[in-house]
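As you look at this complex, bear in mind that one protein chain is not there, while each of the others sits in place.
And now, chain A:
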């Protein structure tokens, strides 16, 4: 635990000069999901860890990228606050930097935003080994390009994230989970309908024949909504297990695809093992054709886990999108040494 950013920058600068690829590693919690397998000299970030600044009254937390999400959750919890996206802690292994690089969010994401939405500022090391700082600790900042937020989902192919400042939020006063026995189709209809109502809904998922809705907020509002919506009250809700990917249905053998689609998409409701995010995130096994189908629905699909991870795992891009990706990669990592091929084989 400590500040090893100078050392990290030095290593990257060396690699830049020698043109040797680096494989950036946080806690290793997502090593075999989302991206492709890559070769490279490991660059370990886990040691670059620790909360640097946390001021509950400002709703701002600043921590080094290697800090485990679990540690941050604990600290915030002690002050009655939370990371709004329910960022998965993955058995204590997920780190803050890795979570932003993958933009990994839990079930609250449609209502409370993703880690990308919470970013106020970052410290980064670009592909030349330069230490850069973008944004800061204030809530609003539109000076210059939003290079910080752009790291979300880049899987470390643009820069090494070394520090993050985030907006955090108070924990809701009360939460309550309601369950309903429904088919996937019917559950989707209910989720979509409920999401248009001005009620304190902040999670909606379906798996194994059950729709779960979570209410959270002021006690009176939660109670009155629960009464209005009916359903069975659930004592042991599945949200934590969903966030951490521990549901049995997400851990079967086979190639697991993660779909990010408009909630009205007709894609695979009944084939999905889990529908989350109020219908916007769906999980299916062994359907390679779904990757192209998702694009035509203005969404996308990842080969999340399993399958051929030497081949592409990320959603296909158009020619112009590819050109912009390549240009941006060259602008931040001109020698292509940061996680080359992790996001796309050609990037």
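Please note the rule applied: a contact is a pair of C-beta atoms (placed from the backbone, for glycine too) under 8 Å apart; a residue touches a chain by one contact, two chains touch by 3 or more; residues count from 1.
Convention: contacts and distances are computed from a predicted model.
One chain of the assembly is not displayed; among "Dimethyl sulfoxide reductase anchor subunit", "Glycolate oxidase subunit GlcD", "Glycerol-3-phosphate ABC transporter, ATP-binding protein UgpC" or "PhoP family transcriptional regulator", its UniProt protein name is "Glycolate oxidase subunit GlcD". Note on the undisplayed chain: of the listed residues A:73, A:210, A:224 or A:255, the one touching it is A:224.
Remark: the omitted chain is touched by one listed residue; of A:3, A:130 or A:286 this is A:130.
Within the set A:49, A:67, A:114 or A:162, the residue that contacts the chain not displayed is A:114.
In the full complex, chain A touches the omitted chain through residues 55-60, 80, 103, 109-110, 113-114, 116-117, 126, 130-134, 136-147, 149-154, 158, 169-171, 173, 192-193, 195-200, 217-221, 223-225, 259-264, 277, 280-281, 297-300, 314-315, 317-318, 320-321, 324-325, 327-328, 330-332, 343-344.
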